[in-house]
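Removed from the display is one protein chain of the complex; every other protein chain stays in position.
And now, chain A:
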């Protein structure tokens, strides 16, 4: 191609003959141009069909009767309750899972003990178990028909078909996110900085807050953002444990389903749009942090 642009059309054949293609140097890891273009095109088409089109549809459908109609549907009392509930659930589940994630990563990377591999598998379990199954387990364990559940209901603190159950289900589903981000990083960092802090007289708590936490803060933030996105969007497990009581235990994803089943499509898609926007904010935040602190992120990865 380069040959053709450098010489007049008339003697391009001559140029090609005198300069065979094979002399153009190509890096060992570089595929031919047609391959790269095809690959990129396939990815772009897939992204457009699988991600962009549905995303656009959500907003188009939400605004099909105009912005006022969309906003009005959000003013519905049940819709507002759902938004409040989802934000509350995320506000409870995400910090708790950040805490447990750090604890689990710590136990897995800073000590060596029997059964470590088992714990690692256990942390991954929520990724492989169907959310519906997870929800069912919580219902069976804490539902009114179980011993614990019966007692809880009798004392006026029901878990299933109430907010605590939704928190539990959400925490189960999002448990791996923080730990999964932290384990590889903390494994690579080892324990010598912590040991140094101890030999210098630091208490365990001081060591954690002045050495360990600064070293893992970016990975932790990443994990928390992912965890948050998933916590707000979880449907399957929450659908089972919540009982889908409008205005009480219906989270945003549940409310979307309820609206949709009632053919209230503007309300359903507007709610979906809000949920999508919340997710996009999370994603934007993550990207902004990556840009702003790119050097520090790579510095904590290598050293």
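Keep in mind that, in the parts below, a contact is a pair of C-beta atoms (placed from the backbone, for glycine too) under 8 Å apart; a residue touches a chain by one contact, two chains touch by 3 or more; residues count from 1.
The rule we apply is simple: contacts and distances are computed from a predicted model.
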| item | value |
| --- | --- |
| Complex member absent from the view - protein name from UniProt, among "Xanthine dehydrogenase iron-sulfur subunit", "Cytochrome c biogenesis protein ResB", "Sulfate and thiosulfate import ATP-binding protein CysA" or "LLM class flavin-dependent oxidoreductase" | "Sulfate and thiosulfate import ATP-binding protein CysA" |
| Touch with the omitted chain, as defined above, among A:163, A:198 or A:279 | A:198 |
| Residues of chain A (touch criterion as defined above) contacting the omitted chain | 192-193, 195-203, 206, 210-211, 214-215, 299-300, 303 |
